[in-house]
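Apart from one protein chain that is not included, each protein chain of the complex appears where it belongs.
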Amino acid sequence: MADAVRPAPGAAEGFDVVVVGAGPAGSAAALTAARGGLRVCLLVRGPYPGAKNMYGGVVYPRVLDGLIPQWWEQMPIQRWITRRATMLATPSQALTIDYRTEAWGRPPYNGATALRSELDGWLAQHAVAAGATLVTSTTVTGLLRDVSGRITGVRTDRPDGELRAALVIACDGVNSFLAKEAGLYADFSADNITLGAKEVLALPREQVEARFGLSGRDGLDIEMVGVTGRIPGGGFLYTNLDSVAVGVVVSVRALAEARMRPEELIAGVKAHPAIAPYLRGAVLREYSAHTIPEGGYDTMPGLSTDGMLVAGDAAAMCLAAGIWLEGVNFALGAGAAAGETAVEAVAAGDTTARGLAGYRRRLDAGFVLPDHRKLRRAPHLVLSDRVQNAYPQLACDLVEEMFTVTNPEPKKGAVRLLRAGIKRRGLRWRELARDGISGLRTYG
Amino acid sequence: MVSVRTGVLLKRVDLRPVTDPLSGEVRGDPHGGMSAADRCALELALRTGGEVTAVSAGTDAARDVLREALAAGAHRAIWVELDPDASSAAVAAAVAPLLADCAFVWAGDYSLDRGSGSVPAFVAAELDVAQALGLSAVETEAAGVGPLPVRRRLDGGRQELLEVAAPAVLSVEAGLVPPRRPGLGAVLAAQQAPIEHRIAAAGPIPRGKSAAYRPRARVLAGPDVRQSARERLVQMSGALTVHDPPRVVHGEAAEAADELFAFLRSRGYLS
Partner (left out) sequence: MIAVVPVRSGTLPLGGAEAVAEAGGRAVLVGSGVAEAAAQLAGIATAVQGWETAGFQPAAWSAALTGVLHDHDVVLLPASPDGRDLAPRLAASLGRALYAPAMQVQTDRVTVIRGGGLRTEVHHPTAAYVATLQPGVRGVEVAATPGPELDLLDLDVPDTPADPRGTGLLDADPATVDLADARRIVAAGAGLGGEQWVELTERVALALGASYGATRVVTDAGWAPLRRQIGTTGVVVSPELYIALGISGAVQHVSGIGQPDTVVAVNTDASCPMMTMADLALVTDAPALLRELADRLGLSAPVPADAAAVEAPRG
């Protein structure tokens, strides 16, 4: 009688690196580490990478240039974003700045809409092709440490489920249980948690193209401010191949205080007079909601400790505030940096915090930390009452009055209209100036 | 002791298929797996013992479910490369020869995508052995000592008690026994374990035109033929039938409960 497969002695011990989580950060880390010759185990909770990540999004994959050459030829995308619109809205008005460029529709492209289940699967495949061992349906439940407190591996929910390795890379997403258990979050506050909720509405491909003025694989992304009522946040709409995603990104706390459900906010966005005509007859295909670290630089945890690195949402590297929703690019960038650092540290035989110092250096030299540092004040600004309500109202009123023909009254000048509007909204020039400056500092 | 051979049939299926409501086109989620019923079949195969051979026919994605079977403790895994649209009879013809000397062959009651429940019966026919299908309970403790006592679900909520002697093919409902959770070491080892590969010819493939499900018009009782044409017309159109008008009642739970009981009583459902 043949033997059933038995764990080879020590088989569970033969890894240099354990990567926890196969989202963009985890797969990028596993890919880079495996390419560098390390024995990598990539653990993921769901039955396949991307299983829990049903939502799609707009991703900015240029960071892949260094990982997967010509990535655009094989990455599973829905549409390339060639039209990006920013909409300032009040309940009955909308002012949209609509930008369109051919440049974003050809290599190396800029942003794309993609389904996360496809994107995550594709990235994980690359990690496996590079030699990483992918283990699915396995949840990490704790960290293993040696007597000195150094992290030496992870415990999983499987029988005989301990896995030792020289280095653990925690890519377990928002609210990272591993980073917390490792003591890397000094204080973790619910204030910094944002909720993203989204509906995918099915619409025939021709309709998507006709309604949004698109052709081929071109796509549109609309970011909206002023569509979430009294709750600070933003709305978005983007086009997939044969569906449209509509959603909101709002503060969890404000939502709870207002006793509202995210679906109600989405319903509000869908009913907005500037959006409703786009969606007529579209059929709800799926609904999803997920928390996002609102992030910003100021909420990031420590990024490394003896035997462990943290990357992606686990390290609050997502930028989510109102019209912003960028996390995949940061996760990829940080994951790759973690993978490179792993290769360096394992080769040097030092995976203590000191041996892992190259991680922060890489993040500083790249875009991850500089961008976050630069945008650290963006959430506050975008979520302030003025940006949320007063400015959209002001801008809409101004444009409305400018373009309303009031004959036989003579036309009023723009400056006069602006001044009147500011007064009517109870705003002060000083605040306006301050926001202007902080906007410049943030985005300039 | 002579070792017993046990077989188990595992099909890789789309676990969350999405069907276009207009065309009926299936936009599969590419990530499939074993159905809960097949998982249950695997567990029973492992419990009833001997050397367990897991067989799956289909595209190379079948290897995923076979790896799971190996991790759970199956001794051999055989992937039979076969057109995924092959008929149930063709699937059975392809897998049966690999299970010829098995005491028991276990399978799920229905596959999620085809759902005819016929593959296990065709396998039994190929092997010319007994079949006991759609089982809702199996006394695994009795395995190995004479015929296996099982329970089979009939219609009308009835169940049949059977004793199944080897050799036989058995198909089981999901959730009959909790499947085991393979250890991490076994999962890692299964990634390296060999999966045997056979190639089978599919024979004629039944290709039909796919559409989203639409219920068929149902036959209703016709009007009484002894009546006059006018009476029959009135009866069919329901124009003059007296109905109690529907009632809408707003109220708290207690009030609603009063209403409900009174209503059920008036219709003779409660005494």
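Order as written gives the chain letters A and B; numbering starts at 1 within each chain.
Heads up, the rule we're going with is that a contact is a pair of C-beta atoms (placed from the backbone, for glycine too) under 8 Å apart; a residue touches a chain by one contact, two chains touch by 3 or more.
Everything quoted here is computed from the prediction, not taken from an experiment.
Asker: For chain B, enumerate the residues touching the unshown chain of the complex.
Answerer: That gives, for chain B, the contact residues 17, 19, 24, 26, 87-89, 110, 112-118, 121-122, 124-126, 128-134, 147, 149-165, 168, 174-175, 204, 206-216, 218-222, 244, 246-257, 259-261, 263-264, 267, 269-270.
The definition used in the following text is that only the chains that are shown with their structure count from here on.
Asker: Roughly how far is chain A from chain B, centre to centre by C-alpha average, rounded to an integer in Å?
Answerer: 40
Asker: Touching chain B in the complex: which residues of chain A?
Answerer: On the chain A side, the touching residues are 1-8, 11-12, 41, 47-48, 50-51, 117-118, 121, 133, 135, 138, 156, 158-163, 283, 285.
Asker: Within the complex, which stretch of chain B touches chain A?
Answerer: Result: residues 3, 15, 18, 21, 29-31, 33, 50-52, 70-71, 73-76, 181-191, 193 of chain B touch chain A.
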